[in-house]
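Just one protein chain is left out here, and the rest sit where they should.
Every chain is named by a letter (A, B and C) in the order it is written, and numbering of its residues begins at 1.
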Amino acid sequence: MLSYLNYLNDTMPCLMAILRLIVCIVCILAFVGLNAAYLVWLERKLAGRIQRRIGPKEVGPFGLLQPLADGIKLMTKQLFLPDGIDRILYLLAPMLVMTTAFMCFVTIPFGEGLVARELDLGLLAIFAFASINVLGLLLGAWASRNKYSMISSARVVSQNVAYEIPMLLVVASLLMVTGTLNLHDIVAEQAGGFWNWNVLRLNASPLMPVAFLIFFVCTLAETNRTPFDLAEAESELVAGSFTEYGSMGFGLFFMGEYANMVVGSTLISILFLGGWNCPFGIFPGPHWLFLKLYALISTVMWIRWTFPRTTFYGLLNLSWKVLIPIALVNLLITGALVKVF
Amino acid sequence: MNAEYQLPEDECFVLNLGPQHPSTHGVARIKLTLDGEYICKAEPVLGYIHRMHEKMAENRTWPQFFPNTGRLDYLHALAYNQNYACLVERALAIEVPERAEYIRVITTELNRIASHMVWYGAFVLDLGGFTPLLYTFDDREQILDLLESVTGSRLTFSYFRFGGVPNDIDDDFIAGTKTFISRMRERIKMYHALITKNVILINRLKDIGFIPAEMCRKYGASGPVARGAGIDYDVRRNEPYSIYDRFEFEIPVYHEADSMARYMVRMDEILQSLRIIEQAIATLPAGPIMADKVPKLIRPPKGDYYHAVETARGRLGMRAVSDGSAIPWRLKLRTPCFSNMLIFGEACRGMLLADAVALFGSLDLVIPDVDK
Amino acid sequence: MTRAELVKNLQALPGAVVSDTDHKARGFDLDVKLSPENIAEAVQLMDEAGYFLDTMTGVDWLGEQEALRKEADKGKAAAPASESAAGEPPLPQAGIGEDEIEIVYDFNNFQEPYGVVLRVRTPRAKPEVPSIHHIYPIAHWHEREAHEFFGVVFTGHPYLVPLLLPEDADYHPLLKDFVA
Partner (left out) sequence: MAAYIKSILVGTWSLIAGLAITLRFVFKPVVTCQYPHAVPKIPDRYRGHIDFVYDPATCSHKCIVCGMCQKTCPSGCISLEGEKLEGAKKKTLSVYQLNFTTCSLCGLCVEACPTGALTFSKEYNLAGFDEKEYHFDLIKRLQERP
């Protein structure tokens, strides 16, 4: 089989590239779709346990078929177009959100060679795509001609602008240490054991664990999760950007949110927690990445079901008064240490 | 934040918060004039659940109005029952037996805690925290189970009668209440650790939603709103009714007048209610639960009567005018949320929408209570 | 202003009838009957004395005059009741006093509880009472409520539209001759 594939690769490189592309797309689609569906299930189960109840349990064993039922329900609903909306943007926005979430996965490596397309500027590409996500929310909210959505759209944009800065400052200091934007190389550098992970590289910068926390908080804000879910603040803005959306339009936004969560958590695992490296330096492989990834996602959910929402100025205060100064200090220290050693 | 905030009309937009909005807990509608997210003007629009209880009172006999009283502020129904019972007992000069008074106090205070638990959960829900709602409802469920075993109902109790109470409490209820008291004290500690100390919550409540004492007086606000503004006023102590003068309890007063102060008042009030219940159970006398000389046909003598009690939301007053017949001539309900609702319209000016929602939650408005 | 001064000032108002009542039996301590012209002044006094407006409401005394007259000359045939259409106040008849609507203001004090009741009476045919919303803002709503329920016009009130009833409600349900 393998030799046959090699033979094909040699004889028809063009066909193989297309084949590889198709396989990758299907895999990413399946991965994102399954994740979105079952993360909702996980979130509901986790929320249930935190709130001392069971969570979904009626559809299938342990409620495992619940996401399927939800999906069918969403797909069979009418896609309702309110009067007076900008139809093109209204319909485009959910797709934009979902597409950019997909695009982020293109360059994320899940293991040695398990990547759809390896890029030298992989990290940069992910940030670029992730920021288009905001555009999708903005367009959707703006196009749906609803006052709640409009307020939400303004919130989304300023929130994301505010949190890109500390996030990128942290990444910049990290890049000084790693010296590359290639995610594969970043993981390779952290091989060996958890003491080699970037989060514990105290010789590079003693503030590295703090940088990790900042990055984590910024990821929460970028993915609009509690306590920064101002865009969808259901007690203030009904459903924020998604107020007018129903059916699969809403479904795509919803899936996009979870897909972004996966992207964010994967990125944290790769940048700070050693990617697919084992904490003890044995049996590295994708399973470690998934373990870290889902642990992080569970933490995000745990946070959501514990804290109240912050306000807009609370969010900006946190960004400008706490995160950015600390990130800047971290940048300076890292730069100085890189220069010295 | 509370400074006068003026902007030309054409640069603002109007947002109807309600009548179906998640944070209004019912059918309140507030017409907000917003500049971006800042509120220029807020006008509460009432009447979406108006049922004209006052006219209903004029169409039925005195005892027949009992079920209505529990449907005004359905969260603290027993205080409304109590006020109505006390009002007519005042008019008829009926002396209520000791044991009945104790039962009234115990059940009303339990109901007060249940009411505060709903407020607490809903308030944190308004602030975006979902989980505490389930915890508080767990606690409330314990209370409702206790009350249901006595009254037979879980929400609109309609339990008191002129001259006493129809059902006696039993040992199971007392044992259950004792367990609940110790459980609740632990839970309050947990709530403080989980929510009160939370930095996000503190940032959202501290120095926001300022309602000073003078404003409380001008608007007739009472209860936790007034006590959060430094007014040491509680009908249970200032105008003692029933047997509240026999118990030792404190009136929690905070002087900050912000949302946090109102929050803390209610949290402390739960502990004080537990104290009252504890004392009442310890000194519960035996005896009849119904007065002997209650007439079969209730005909209060001609004249007007007033009675006020402290509900979970403030001072509830009822003014009855009797013409000596079996049907009330006029019954006026002075509900505490009425004042608080107008205060909200005044106090949220210049605030962010999110803070206004927090302020709304901190006022603990029950819309059927406003709309009557 | 102390309580004694307040009582003295209230007594000094023209036409005021001040009487102490038993709190235990009635639920308030001071009963003051006033004429509508003086109500704003009296409420101003209450405000200066630091009281809060507990509530205010109306009472429709339809049939009161008739009952009084019946009591006065028993044996004579009672005049037929003149109420016909709903909401339409009856014309005052010569010879007997007009039926009146009473507006009751309840005041109380946070510091030392002392229930003060101010009562004014206004003819049912043309109920008019000066507004006090400029003294107590909460009266803004109380007056709107009394207006929609009783049809009392509070002169000087800027926004007398129904509060709890629909905006276009032109009936006054708490009048005794109201028929749904």
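Just so it is clear, contacts are C-beta pairs under 8 Å (C-beta built on N, C-alpha and C of every residue); 3 or more make two chains touch, one makes a residue touch a chain.
All figures in this text were calculated on a predicted structure; none of them were measured in a lab.
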Determine which of the presented chains are touched by the chain that is not presented, and list them.
A, B
Of the residues B:T24, B:N68 or B:S222, I need the one that contacts the missing chain.
B:N68
One chain is left out of this view; which of B:R183, B:K197 or B:H255 touches it in the full complex?
B:K197
In the whole complex, not just what's shown, which of B:T108, B:T151 or B:T311 touches the removed chain?
B:T151
Considering the complete complex, of A:F105, A:Y163, A:F242 or A:W305, the missing chain is touched by A:W305
Had the left-out chain been drawn, it would touch subunit B at residues 60, 63-68, 71, 131, 135, 138, 145, 148-153, 156, 158, 161, 166-167, 190, 193-195, 197-200
Contact set of subunit A toward the excluded chain (per top definition)
46, 49-54, 57, 302-303, 305-307, 322
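Operating definition for what follows: only the chains that are shown with their structure count from here on.
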Given which chains touch which, is the overall layout a line, a ring, a star, complete, or other?
line
Using C-alpha centres only, name the chain that sits farthest from subunit B.
A
Dist(centroid_CA(subunit A), centroid_CA(subunit C)) in Å evaluates to 66
Subunit B and subunit C: spacing of chain centres that average the CA atoms, whole Å
27
Using mean C-alpha positions as chain centres, tell me how far subunit A is from subunit B in Å, no decimals.
45
Note the residues in subunit C that touch 2 or more other chains, in rising order.
none
Residue numbers of subunit B touching subunit C in their complex, please.
46-47, 50, 52, 54-55, 58, 87, 90, 93, 216-220, 226, 231-233, 238-239, 303-308, 315, 317, 319, 321, 329-330, 332, 334, 338-339, 342, 346, 371-372
Residues of subunit C that touch subunit B when the two form their complex
24-28, 50-55, 57, 59-60, 104, 106, 108, 110, 113, 115, 117, 136-138, 140-141, 149, 162-166, 173-174
Where on subunit B does subunit A make contact in their complex?
13, 15, 21-23, 34, 36-37, 124-131, 134-135, 138, 194-195, 198, 200-201, 203-204, 352-355, 357-358
